[in-house]
Every structure is written in structure tokens, then in C-alpha cells.
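Shown here: the complex without one of its protein chains, the others still in place.
Take a look at chain A:
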Amino acid sequence: MSAAVASTTTPSTGSGQWLRYRRYLPPLLIVVLWQVAASAGLIPTRTLASPAMIAGTFAELITSGELPRHLLVSLGRVATGLGIGIVVGTTFALIAGLSRRGEDLLDATLQMLRTLPFLALVPLFILWFGIGETPKIALVALGTMFPIYLTLFAGIRGVDAKLIEAGSTLGLSRREQLLHIVLPGALPSALVGLRYALGVAWLSLVVAEQINADSGVGFLVMSARDFLRTDIILVGLFVYAILGLSADQIVRVLERRVLAWRPSFLKD
């Protein structure tokens, strides 16, 4: 009897493991095929470097210190721009979200500017700020400000009026209402905005660094183009992907911590 049980359970857990990992098989297969095709000379290196070549170049760029140097420059630009974007976006959202007068003052203007593709401002920014750090940081700041503003504003306005009413029957002052009910209630929405802003930040940086720069990951990629180094270009793309993924992961961890009260997190 026990032998029969054992023999039926063992294969089923084995196939469970298999089911879990089999979804990673197709991308792996693509990489293998890519390598095979490149080694067989079917894909010219000028069009697309092989995976092995990319890995080699990646290691080389790291050991030479070139990639870390450019990466630090890019990270600095994103951090500064994002910081400014968050501060300005949050300030605007608080002003517009917490008072009708503030909304009348800011919202229409910001909603109009929001519809403008902000990357189209690059030529103007170069005219205004030159070609140094300022236009790059300004572009990141501008791009990230809107998602922060929109989601925090919507979050503040979306807080359940019944909770605010309950708060006032508990004798909370306006300041306490904000602190205990309105701002924490707006946080889930604002964190969606933060995640979105991080995506926009990388996007703006790619554009800014490819147009006019002498450092940064974007510059690395653009100068590689001049020498037909597809391997370096692909390393740059790989770095962007890793940065995007880890930024997203940071926000996920943050959400898990500050939104622990939500049922979706309560289950684990």
C-alpha cells in the first residue's frame, strides 16, 4: 500500500518541477539557436554579435572599468532627475489634491503639458541648457514628474470619503486626517506612479545620452555604433534591461513592506 502511494506521488512532484521550469526553455532555446547560427556564419557579426561574443565583451568592459564608470554616470543622472521629478510631482499633487484652489491653479496646465510628448522637448532643452548635465537631468525630471503627479493626485482624490467621515467622528484634526487617512490611502496609487516613473526615467536617459553626451551607458552604445560594435551595443541593451528589472524589483519590495495591509499581500 505504502509502496503504491510512493510510486504515484514521486512522478507527480517531478512533473510539477518540470512544469515550473519549462517556461524558461523557449528563451533558452532561442539563445542556443542564435549562437549556433552565429558560429555557422549565418548571422554576420556586423548585424548581430553572438551570445558568446556579447558575454566576452561584457566581462571585458567590466574588468577594464569602462562599463562601471559609464554606469555610475547614468545612475547619477537618473537618481538626480528622478529625485527632482518626485519632489516636484509630489508637491504639485499635494497642492492640487488637497485644495480646490490648488486644483484650479495647477491641474489644467499640468494635464495639458502631460499630453505633450516630453521627448519632443529635447531640441529646446539643448538650446536652453546647452549640452552638459542639465538638459539630461531636466529631461528625466520632467518625464518622471507627470506619472508621480497624476497617480498621487488621483490617489488623494480617490480616498474613500466614508473613511474620512469616520475619521472626523473620531475627532481627528485636519492634519491628523491627512496623516492617518488621506496620504496612506493615496499610497497604493502613488506607488504605481513611482513604478511607471522609473520606466520613464530610463527611457528619457537613453534618449538624452544618445543625442549629446561624452559619458554614460547611452554614450557607450552610440560610440560603439560608429565602430560597428554590435556586441557593445547589445551589452548596453542588456544593462538597460537589468537596470529596469531591478528598479521594478525595488518598488515591489517597497510595496510589500508599506502595503502589507492589502489582501493580495496578506495571503503569503
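Criterion: a contact is a pair of C-beta atoms (placed from the backbone, for glycine too) under 8 Å apart; a residue touches a chain by one contact, two chains touch by 3 or more; residues count from 1.
In the analysis below, contacts and distances are computed from a predicted model.
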item: Omitted chain (choose from "Circularly permuted type 2 ATP-grasp protein", "Cytochrome c oxidase assembly protein CtaG", "ABC transporter ATP-binding protein" or "Na+/H+ antiporter subunit D") - UniProt protein name; value: "ABC transporter ATP-binding protein"
item: Contact with the hidden chain (one of A:185, A:199 or A:244); value: A:185
item: Option from A:69, A:101 or A:262 whose C-beta touches the chain left out; value: A:262
item: Omitted-chain contact residue, chosen from A:66, A:104 or A:165; value: A:165
item: Interface with the undisplayed chain - residues on chain A; value: 162-163, 165-172, 176, 180-181, 184-185, 187, 259-263, 266
